[in-house]
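Here the complex is missing a single protein chain, while all its other protein chains stay put.
Our next item is chain A:
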Amino acid sequence: MKNLRDVWSSRFMHYIGEVQKYMQFIFTGHIAIVLVFLVGAGGYQYSEWLKIVEADFPAEPLIALIIGVLLAFSRPTTLLREPDQVYLLPLESKMSQYFKKALTWTFWSQVWIVAIVYIVSIPLLKAVTELTTVGIWAVFFLIVVLKYISVQGEFNYRYSERGHFIWVDRLVRAVVFGVTMYFALQTKLILALIAAVIGCAYIAVFRKKSVGQPVAYEHFVKLEQNRMMSFYRFANYFTDVPHLRGSIRRRAWLDWLYKFVPYTKGNTQKYLVFRTFVRTDDHFYLWLRLTVISAVIAAFVDIPVVTWIVAGALSFATTIQLKQALLSSGEFRMDMLYPLPENARNIAVKQVVRIAMITQAIIVGLSGVTQPMFYVTFIIVIIVSELTAKMSKS
């Protein structure tokens, strides 16, 4: 690697590859379909509401507040790693090259969020304010500039203060940028300009303070680890992320369930698999999430066929994912040595999945109890699950 710009480039390629790898699962997963429905329903509701919105609706302060808060959240993406604190130490004085690249990416990867929110609010602005089209797009441009400044601001604050009291910094930026936005939307340009200058001055203070300070490696590495961790955790809802060890919770309120697996040699694997299912967040929340989605649709959608299709699809998704998750056996486990029949684990997984799916069927069936033929949903969940369990490979 010739210089720090190359270091950034190779990091960046790796990062994008990693994100892409999991994104494809996210956009093909069941949640994506639910999101499309939600966005569609939300959009429809919004357009209906715009027809009846009153002229004195406080659009400017509301949009200024939302945009201000969104601008304030400008967490830098540095892609720094733990070994950097050792290996990049001799290059300390040249790190600004690296951070320049990092902040450019941070800006482009975040600006679209606030841009989309503003664009969505444009019909509202047109409906209740007197802003001209030019004025609206001038504010859009202002938002992009403010976002750029905010990214620099948060980075410099974190750098000079090592991330301590970051929420105070965010609050200050949210207020200053929110006020700037408010005046801009009211076309009080002088006041907006003053607010923006105050914001820049505030940021300049920390920029000056960070000059000559050593790179806050520890803070930035921690930040990166948290960011990647939350991304992996999110991706894990859709697919199996290998380097993510599911967290464990006791869920003592479910302890009574274990009484149904009595102490016998034949129940050894069931004893284990049942606890694995209940206590591993990944498995348990997978089941809970899909059950809740299915139940909500059964309760609120009036078209029986839709309810049945969704319940069937989610029963299939729950069964197959749960079965694979509980059967996966990459690592060595002590029960591989137990003097038990070869297929003991398979049988136990099948039984536990069946219990989970009967519970899902009951919950979904009861949720639709006000609808006609709600018991059909119950039967569909059971049949689809049984067929899936039988047909999928063990």
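In this text, contacts are C-beta pairs under 8 Å (C-beta built on N, C-alpha and C of every residue); 3 or more make two chains touch, one makes a residue touch a chain; residues count from 1.
Everything below uses one rule, namely that contacts and distances are computed from a predicted model.
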Listed names "ABC-2 type transport system ATP-binding protein", "NADH-quinone oxidoreductase subunit J", "ABC3 transporter permease C-terminal domain-containing protein" or "Cytochrome c556", with the criterion being the UniProt name of the chain not displayed: "ABC-2 type transport system ATP-binding protein"
Options A:17, A:242, A:339 or A:372, residue touching the unrepresented chain: A:339
Sole contact to the chain not displayed, among A:80, A:149, A:216 or A:272: A:272
Residue touching the undisplayed chain, where the options are A:280, A:294 or A:377: A:280
Interface with the unshown chain - residue positions in chain A: 245, 248, 250, 263-265, 267-268, 271-272, 275-276, 279-280, 332-342
